[in-house]
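My structure is below; once you've seen it, I'll send some questions.
Rest of the complex left out; these chains stay put.
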Amino acid sequence: MGYGDVEMIDANGIRNDGRKAGDVRPISIELGVVPVADGSCRMRWGTNDVIAAIYGPMEAHPRKIQRQDRAVLDVRYNMAPFSTSDRIRPGFNRRSREISKVTAEALESVVMLELYPRSKIRVEIEIICAEAGTRCVGLTAASVALAHAGIPMTDLVVSVASGKINDVVVCDLNKAEDNYGEADLPMGVLPNTGELVFLQMDGDLSPEEFQEAWDYNMNAAMVIHEYCVEALKTGRYPQ
Amino acid sequence: MSIPLVPQLLRSHLRELADNDQRLDSRAQFEGRDVDVEVGILANAEGSARVRMGDTIVLAGVKFQTMTPYPDRPNEGGLMCMAEVRPVSGRQHEAGPPSAESIELSRVVDRGIRESGCIDTSDLCIIPGEKAWQVILDLFAVSDDGNLFDAFALAGITALRNATIPQEKFELGEDRPLVVSKTPIMCSYQRVGGRFIFDANGREELGGDERIHITLGDDNHVHSLQKGLKGAFTAAEFTELMEEARKKGEELRNMVHALEGGN
């Protein structure tokens, strides 16, 4: 966790990319970026570049994966080989498997699966360029893509990760902050109710720091939600 | 993937029980099963523990290997934590490559231990840049009647705290104890019948909804969180669980420490 001489936040509370503690990185959203899909969304967030595409509802194959009373969500989170500084070898990856699982479970909490018994909805999340917080970008983009595909949902899921760096709690960690930081708290929020459907955390947070990071995430989620709603109205954000 | 047919009935029953503040096995909402911990039970491991919580039984074994340090951390060794849920441990566990469930289990237990900073990886260095110890913690489910997460985490930290670095076997001097400076404890809560309960057993897991796993350190700092399965929870619910985890964590941490006194 040592980060030597790297000064992540200056005396005035300004972070290495010019943001204040509670600021979110710049975000842009574009719909329909995978023309052959039933719904799709590209989300750029800092230098993250993420594509989510939806296929379905379609018949679930093979039959043993079918559920009589609802659709199954088949979610894949994947990092493209050129998405990071060191190339990623394609193939099985324990980290991706875990993120796919918790992302699926977050989305299952809002998609009205019972409307589509015996069917399958495929949610494909591809990290084209990774900065930090890709699981949050992927989850948010996937929920927007589901809405774009016209899949009924009780709410969007907006996800963001706050954390701690240089003993200061900050919102929406960037790459350097994630590398040298002391804690990372990604959350997935339902903007209409304030409930959570996604939560992970690692590092070290005192009870007070934890509350601070939680609040940053909640506030940021409300802001990002506005962007998503705007994009769903007009096809892109910002205009 | 097997399709359980009973769950709807089970869920109704669990709902009724919850409405009357009851559980299948008469426990209170945040009451855990009896916990029994033994250490040093594996003759070929350098540290080991068996944990029994009701009919859930798990083993943890610690082994050491030498590794080349990572170029960016030449003075550090490593920790690897692997959980296996093999078919021996339950009818529902089929043979095959690691499932998403067992990968999550491994990684959540691993993060809880790793992020607590309880193991000083620079203490594992043998020759800077050339050779260091890799600590491998293997978690093995013997009988799964629910809540493998807490059982694995408890067996894991107990086995680590009782582990010896086998320096003689590697001709690197005398054996010495692995230094483990903290005792992170995981407490897991699952929504069953609409409310969160502690230490769900197998039937409660089958008829339950989302789970929350909280790992706290000696000073009540949070080191790892994980929400699993379908479901949404409120901030108020989470705050209550954090409070419960602090109480229960202290109790289990004291149990782990007491075992060491007895050695």
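Should a chain be cited, it is by its letter among A and B, assigned in written order, with residues numbered from 1 in that chain.
The rule we apply is simple: a residue touches a chain if its C-beta (ideal position, glycine included) is under 8 Å from a C-beta of that chain, and two chains touch if they have at least 3 such contacts.
A quick note: this is a predicted structure, and the numbers were derived from the prediction, not measured.
This complex, considered in full, has protein chain stoichiometry A x3, B x3.
Note that only the chains that are shown with their structure count from here on.
Work out the mean CA point of chain A and of chain B, and you get 27 Å between them. Chain contact summary for the complex, chain A toward chain B: residues 1, 64-65, 67-68, 94-95, 97-98, 100-102, 105-106, 108-110, 185, 190, 193-207, 210, 214.
Those residues of chain B lying in contact with chain A across their complex are 1, 3, 98, 100-101, 103-104, 106-107, 111, 114-117, 210, 212, 217, 219-235, 238, 242.
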